[in-house]
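Let me give you the structure first, and then I'll get to my questions.
A single protein chain has been removed from this complex, and every other one stays in its place.
Now for subunit A:
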Amino acid sequence: MAATITRPETDVSELEDLSYELREKLLLLCGEYDGSVHIGGDLSCADILTLLFQYGMHVDPQDLRNPERDRFVLSKGHAAVCMYITMAIRGFFDYREIVDTYGQLGSAYGMHPCKVQLPGVEVSTGSLGHGLPLATGMALHGKRSGMDHRVFTLMGDGETGEGSVWEAALAAHSNNLGNLVAFIDRNRQLMTSFSEERVKLEPYPDKWRAFGWNVIEVDGHDMAALVQAFDSLPAPDSDVPTVVICDTVKGKGVDFMERNLAWHAGSLNDTDLARALASLAHGRKAA
């Protein structure tokens, strides 16, 4: 499988450390940048992105166009900076450059990822509901060409209100795309409401099952469980697409951001940054 690209040999505790590093770097950027950062949804998917980039995916920062690489589509494009930093930790980009140029005129590192400006990013996203159709097309190519890499995507739970998601779900199942894996950041929050309050997504796993998908449910902040879920993915040459529904907390790791609608996006002044970092460190000690 993906013979020329090897996966990193990270164990669970190393992955936990890398996740911590990611969250810390996210907060530091949020403190340094003047504008608003989608910090809530960044923190909720930090462990998932760590799992994918530091453990699961066959990708090579030195060989971006290798046809055997696994593909990643950040469908919830507003978590771009979380992806940039994860990829920087893996060696794709330079963290300092991200912090120094984020959101500025001419920067490749913007609020939503742009593949034209930033090689290494597979697709440009930001408008929600586009990632699954795109990933389905990429997986269809892999499948029909007899290749054995996988195509991964990460969606927000609110995002799956878009009809295009379900149209692609139907197509992926209809075309037997066992090489397609969709992670869902099920943090139970949209931008302005909690899920089930105005938008009833439940019974959520059943919706995916009804569309013919293989469903894995996992605690999206438990690294051991995430690794186990990844290891149990069906082989890429199997015939059923998989959705990994990750039970997460928006703002995870920072007490005053967790499950707080005010922190879908925001910026941190020095005092709040110190509070946020302290809360993150405290959470680690407790764990």
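One rule holds in what follows: a residue touches a chain if its C-beta (ideal position, glycine included) is under 8 Å from a C-beta of that chain, and two chains touch if they have at least 3 such contacts; residues count from 1.
Simple rule for what comes next: contacts and distances are computed from a predicted model.
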item: Protein name (UniProt record) of the chain left out of view, among "Isoquinoline 1-oxidoreductase subunit alpha", "Urea ABC transporter ATP-binding protein UrtD", "Transketolase" or "Carbon monoxide dehydrogenase"; value: "Transketolase"
item: Omitted-chain contact residue, chosen from A:13, A:127 or A:228; value: A:127
item: Sole residue of A:161, A:212 or A:283 that reaches the chain not shown, by the stated touch rule; value: A:161
item: Touching residues on subunit A - with respect to the absent chain; value: 35, 77, 103-107, 109-112, 114, 116-117, 124-129, 156, 158-163, 190-193, 198-199
